[in-house]
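I'd like to ask you about the structure that follows.
Every protein chain of the complex appears in place save one, which is left out.
This part shows chain A:
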Amino acid sequence: MSLLSKYFRGWSFRTTHPVLEPGKEVNVFLAEYDPSEEAAIALVGDTRLYVSNTGPEHVGKRVRVAVREFQPDDSIGYGEFVEVVGESSYAG
């Protein structure tokens, strides 16, 4: 990214319900774990992404997720856990 483009990035209004693209991999923080779905949940704004192959130990971690499906009407996505890529900025 050029120096100038860094200044002009983000001059826009971003939705509270961002769209996820099936087939794409994204990095997200996992916010919760839902035992009934056996999946952790990432909240991307108010969009919910259910991430399978995860456990409670992944909550709070930054993980890479392969997005499998997205329902735009409900702003709900489903994806597969790929790997842990980072920690919270203040892991305590």
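Remarks
By our rule, a residue touches a chain if its C-beta (ideal position, glycine included) is under 8 Å from a C-beta of that chain, and two chains touch if they have at least 3 such contacts; residues count from 1.
Methods note: contacts and distances are computed from a predicted model.
This complex has a chain not shown, and the name its UniProt record holds, of "Xanthine dehydrogenase family protein molybdopterin-binding subunit", "Branched-chain amino acid ABC transporter permease", "CoxG family protein" or "Na+/H+ antiporter family protein", is "Na+/H+ antiporter family protein". Along chain A, the points of touch with the absent chain fall at residues 3, 6-16, 18, 20, 26-29, 31-36, 41-46, 56-57, 59-62, 88-92.
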